[in-house]
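Each remark here refers to the structure printed beneath this line.
What follows is chain A.
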Amino acid sequence: MLEIINLKASINKRDILNGLNLKINPGEVHAIMGPNGSGKSTLANILSGKNGYKITGDLKYKGENLKDIPVEQRAQKGIFLAFQYPIEIPGVNTNNFLKTSLNTIRKAKGEKEIDTLAFLKLVKEKAKELGIDEKILSRQLNVGFSGGEKKKNEILQMKILDPNLVILDETDSGLDIDALKTIADGVNSSRSKDKSFLVITHYQRLLDYIKPDFVHVLSSGKIVKSGSRELALELEKKGYKKIN
Partner candidate 1 sequence: MNNQDINTNQEYKYGFTTDIENIRAPKGLNENTIKFISKMKKEPQWMLDWRLKAYNRLKNLTEPNWQKPKYPKIDYQNLYYYSAPKSAAEKPKSLDEVDPKLIETYKKLGIPLNEQKRLSGVAVDAVFDSVSVATTYKEELTKKGIIFCSISEAIQKHPDLVKKYLGSVIPLTDHYFATLNSAVFTDGSFVYIPPKVRCPMELSTYFRINASETGQFERTLIIADKGSYVSYLEGCTAPMRDENQLHAANVELVALDDAEIKYSTVQNWYPGDKDGVGGIYNFVTKRGACRGKNSKISWTQVETGSAITWKYPSCILQGDNSVGEFYSIAITNNHQKADTGTKMIHLGKNTKSKIISKGISAGQADNTYRGLVDIGKKALNSRNYTQCDSLLMGNKCGAHTVPYIKNKNSSSTVEHEATTSKINEEQLYYCNQRGLNQEEAVSLIVNGFCKEVLQQLPMEFAVEAQKLVGISLEGSVG
Partner candidate 2 sequence: MIENFKISLKEIDKINLINQEDKNYRIKNLEFFNKKGFPTKKEEDWKFSDLREIFSKNFKKIDINDTYPEENKFRLIKEFDHNYILLINGRLIRSDFKFEDKNKIKITGYKEENFLREKSNNPLICLNNALSNEGYNLVVEKDYKFEKVLVIYNLFNEDLSEKILNNKNKIIVKKNSELHTIEYTINRSKNKFFNNTYENIILYENAKFKNICIQAGRSEGYFHKFLNGSIKSDSKYSSFIFSSGLKFNKQDIKIDLEGKNSDCEIKSALFLNKEDHQEIKTVVNHLVPNCKSFQKIKSVLDSNAKGVYQGKIFVKDIAQKTNAYQLSKALLISENSEFDSKPELEIYADDVKCSHGSTSGNVDENSIHYLMTRGLTKKEATQLLINGFLKEIISDIKSETIKKFVENKLEFQVYGY
């Protein structure tokens, strides 16, 4: 699904990633853990195609080189990033946004556009599955949402857009236990053999709910250790320093 080969990245003359390798097969769930500032969000941004980074190395998605493919086309090809800090866009209705988004992605896939009625039905259904109050969808996109609402909204979008590679950037941070479960349920119910997940987190807590196949530790721009789920528990006990 995704292959990252010797990825180096810098921004504003600051080196952030220093030779990162990672391979994710279809159906796998990988977790990346790492201290603050280790480059986790940078990795997520680069995968999504954000501008402004100086990059060397290779990124392959479904066998295709991602170089030169702009953000929106990556999204249309099925890469979804749940943002660490979802931005507020005043005046833009959430439902309306989501429908526009869904239809561009469907169009790119050669599927028919979905009409408003069918869309609303879909949203209702997915929101119900996740136990999310639909009301937030008639509000302006992320504006005045609580931290938890923003994160849930990201998961709902993931559910509706139905991507192939999902990157969750600290989607668990700052959530209470109920919200955490909502999010984990959302992810778990989407797991399938043609979908892969890259779960970025700070705490092993989330991994109690989303059981990863692999855990990687990111430190100063490199994966310093990879292992199974037990690695996360070990990290929790010893802290990042010891692992390094």
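How were these picked? Simply put, all candidates are chains of the complex that A comes from, given by their letters.
In this section, a residue touches a chain if its C-beta (ideal position, glycine included) is under 8 Å from a C-beta of that chain, and two chains touch if they have at least 3 such contacts; residues count from 1.
Since this is a predicted model, take the numbers as computed values, not measurements.
Put simply, of 1 or 2, the chain that touches chain A in this complex is 1.
Here chain A touches candidate 1 in the complex through residues 48-51, 70-72, 75-76, 80-81, 83, 86-87, 89-92, 97-98, 100-101, 104-105, 108, 140-141, 157, 161, going by the rule given at the top.
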